[in-house]
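Down below is the structure, laid out as structure tokens.
Removed from the display is one protein chain of the complex; every other protein chain stays in position.
== chain A ==
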């Protein structure tokens, strides 16, 4: 039988004065129960002791002692030891010396009880080779063999949606450029609100003869905590930002404050979502560069009205015609079916 008392101080001396608690004994499973920790070793505060002890007992039907040794609550001695500690900690009127004596007395009684139990039980040999001192605990652990959680298990990227903005959603409408107007269709492919982003395809018809229908991949920055109204890239100046955002009526209240450093727009719960859409490459062949008569070097200022399901946008590029307007509305299938994918 392993003798655990050896790692603890041999004498059951209680020294509350210097902060150490001692209750040395042997229980049926051979482990020291009473947290035999001297003043010069690891010390747990009284509050922590009682709290952690209670919670672990409730949750897992065993408790981990402050000495870091786990004990099965099936051990009668363990329970009585716990109770005695709780009791002592509550009797605050006692002097340290009185407390010491009280605890000592209890320990002596418990020691007798513990030894009585000790005689009855043999150490079980658990199949698989490992002997566990805590018989009952060892047995349960064998039955419920838990595996460690893989620390490199992928964090899920749950598909997110906000009203009509979800993977698989479609918008239809037109883009006006001068006197011309082109049919436009937008396919939303992925929405990641946590990353304040979404992406999709933008199909435009009749822009050039070479490509009667042109599809580009775009991604969106959703204005919010991650992206400010101030663009600071894609050749857009503060002036450009102002002159485009103010074209959207719901932007009005923010007109004078949107450049403030401390101003953050929260799109959650709002009826309007502002975005910047930036096209990146052609679909299906992303390697194609440069199309005569068409360019997607600029970006769109976007305003999405949730309750109407409508998107309004203005294209901006230094050398393109200004304020080309995009008007889209959500394509409602009747009735509507929803598939769902998730990145792994």
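What we mean here is this: a residue touches a chain if its C-beta (ideal position, glycine included) is under 8 Å from a C-beta of that chain, and two chains touch if they have at least 3 such contacts; residues count from 1.
Note that in this section contacts and distances are computed from a predicted model.
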Complex member absent from the view - protein name from UniProt, among "Glycine cleavage system H protein", "Armadillo repeat-containing protein 8", "BOS complex subunit TMEM147" or "Guanine nucleotide binding protein (G protein), beta 5b":
"Armadillo repeat-containing protein 8"
Taking the entire complex into account, which one of A:185, A:291 or A:306 touches the absent chain?
A:306
Of the residues A:217, A:248, A:274 or A:304, which one touches the chain left out of the display?
A:217
If you put the missing chain back, which residues of chain A would it touch?
2, 4, 6-7, 9, 19, 31-32, 37, 40-45, 48, 52, 60, 64, 66-70, 128-134, 141, 145-152, 154-155, 157, 162-163, 168, 189-190, 192, 194-195, 197, 199, 217, 219, 269, 271, 280-281, 283-284, 286, 306-307, 333-344
